[in-house]
Each structure stands twice: as structure tokens, then as C-alpha cells.
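Excluded from the complex is one protein chain; the other protein chains are retained at their positions.
== subunit A ==
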Amino acid sequence: MTTPGTQVEISEIAVETAATVTGPVVSKSPTQLAMARFRADKLSMFSFYVVVFYVIAAIAAPILVATGVLDPFTPHQDLIDEQSLPLHPFGGISLEHPFGVEPRIGRDSLSRIWYGISFSLSISVLATLIAVVIGVVLGIVAGTSGGWIDAIIGRFIDLTLAFPQTLMLLALSSVAVAFITTVLNVPEGPSAQFVYVVSILGLFGWTSTARIVRGQVLSIREREFVYAARLLGARPGRIYFKEILPNLWAPILVQFTLIMPAFISAEAALSYLGVSVRPPTPTLGNVLTDSLSFMSDNFTYFIIPAVLIALIVVCFNLLGDGLRDALDPKSGR
């Protein structure tokens, strides 16, 4: 996580001297330098691979379910005993059911968890996209305009932060889900719950991005190319999104990787409170919630989703930290 900067620099110098010996000097773009720094950090690379693994798993799951390889919905009553626990030890782990079967009705745990990763990640990705887009737009507008627009956006951030988030997510659910089904005509059930979780996480989660982007814009807007654009009579929209936005991809990428894990955790917490997508549609959160009542008798069923959530959250956080260190070495902690 904290790669000493000097070490990286030395290795870069070593690479460059090697290049001078063997061939012509090749200059490196800042992006290439950042990539080199990132690759030198083993922990970040490991986290990156884990995240990629989860993403591939999430994309593959719906295809595997459609082709029948994964079966998250068929009950296997024959594998369940009278106390509604799996017959075999360790949560009914067998060759056919590598993660065991669910207590009560015996659906295959691997399928449910794997498909759940798909739902959990898509909820977090979509919600993060909403949050980042709102944050970036408001951050750029606030940073570039200054004056009263900046002040209003600043107070708007304060107002959003003042709302107790978890409380709000819980309290709004009945009203908002009714709104989503009646006004937006989303069919009741999993789809409406999905829309609710995504939009509510996105609408309350943009503040940190807005603050960071605003801070960056404050320095970028004083650069010569922005003056030049203004002088040429460019409209505000062009200055915001064609001149300033391309310089912000690094902080935006870092924000994205740091908001994602927060939303994965939030989805799990909302599942526990019963306001996220509900079974039979699996998410990591609702599989874990379902396992809680069997914890003392069937620890396997509890620990697998718990560890899988913790792993992706840790790795996304480490990835975000690693990206920040690599893209902006001066921001070292």
C-alpha cells in the first residue's frame, strides 16, 4: 500500500539507464510512468487481479445461468434434513455443490453466490456511475464558475451530507419504491428494488467526488489553455467538458475505485435492513443476510459470502489507494 517513493524512482532510473545502454533513449509519458509505478506495487497488482476476476465472474454469471451451468433457483429438498439444515457436513459441500447448499430448501450456494456477485457488482457500478457523473458535473461547474454558483453548490453538498444516509435509505424505501412502480412504471419486485437501491445510493453518494473535482478544477482553470479557450470565445459547456474534463480522469478513476467498495458494503447493509433487492433474486448482501439465522449450525453458509464481500471490498480499496499513489506520487501519505 505504501510503496516508498524512492525505491520506485531508483528502479525507474535503472530501467532508463538500461535503455540507454542497449538502444536509443525512449521518453515516457506521465501515464506510462504511472503505470510503471503501479506495476511495481505488488499489493496493488494483486488487488487489481482480484477485481478483474470478480468482474469476469460477474459478467459470466448471467450467461452461465442462462445456459444452465449455474442453477440458483432449483431447490434440492433431498439434501436437507428435518431441521432444515444440509445433510452433509460443512454446509452440504459436495462435488456437485462446491459451496454447499442453502439450508431450508437446498438451492445451490455456489450458483446463488456467483449470480449474487453479478447483481451486487452491477448495483454498485451503476450507482457509482450516477454518483461520479453528478459529482463531476457539479464539481466542474462549482470550480469553474466560482462566486454565488460555487457557494450554492457548496451549501447543496452540506445539505446532502446532513441527511443521515442509512436512515434516509431506509426511511425513503416505502415511498420511493411506490414512486418507482407507479410513476416510472417499473414492474414491482426485484426490478423496482434494483432501481431504488441504484438511484438512492447514487443520489446520496456524489459529495466526495464533487469536492475533490472542485479542488482540482480550481487549479486547472488558471492554466493557459483554459484562458486561451475563453479568449477564443468558447462557450462554458465547451470549457467545462472539452477543456477541463480530460485533465480530470485520474482523480475520477481513483474516486470510482474508492466509491465502488463503499457501495458494495452499503448494498449488503441495505439487504440486512430489507430494503435492497430481495430473494429469490440473489445479491451478496441478501445471501449473507439469509445465512445469519443459521450461523451457529451452519458456519460455512455464513462465512463464504462474508469473506467474498470482505475480499472484494479490501481489494477495491487497495486498488484505489494504489492508483492514487501511482497517478499522483506527491499525494503520498
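Here is the rule we use: a contact is a pair of C-beta atoms (placed from the backbone, for glycine too) under 8 Å apart; a residue touches a chain by one contact, two chains touch by 3 or more; residues count from 1.
Going forward, contacts and distances are computed from a predicted model.
Q: Name the chain not shown, per its UniProt record: "ABC transporter permease", "Pimeloyl-CoA dehydrogenase small subunit", "Iron uptake protein" or "Glutamyl-tRNA(Gln) amidotransferase subunit A"?
A: Hidden chain, UniProt protein name: "ABC transporter permease".
Q: Which one touches the absent chain: A:Ser109, A:Ser265 or A:Thr281?
A: A:Ser265
Q: If the hidden chain were put back, which of A:Lys42, A:Arg155, A:Arg223 or A:Lys242 would touch it?
A: With A:Lys42, A:Arg155, A:Arg223 or A:Lys242 as choices, the missing chain is touched by A:Arg155.
Q: For the chain left off this view, which of A:Ser173, A:Gln193, A:Thr209 or A:Gln255 is in contact with it?
A: Of all options in A:Ser173, A:Gln193, A:Thr209 or A:Gln255, contact with the hidden chain holds for A:Ser173.
Q: Name every residue on subunit A in touch with the hidden partner chain.
A: The missing chain touches subunit A at positions 1, 155, 158-159, 161-164, 166-168, 170-176, 178-179, 182-183, 261, 265, 268-269, 272-273, 275, 285, 288-289, 292, 295-296, 302, 306, 309-311, 313-314, 317, 333.
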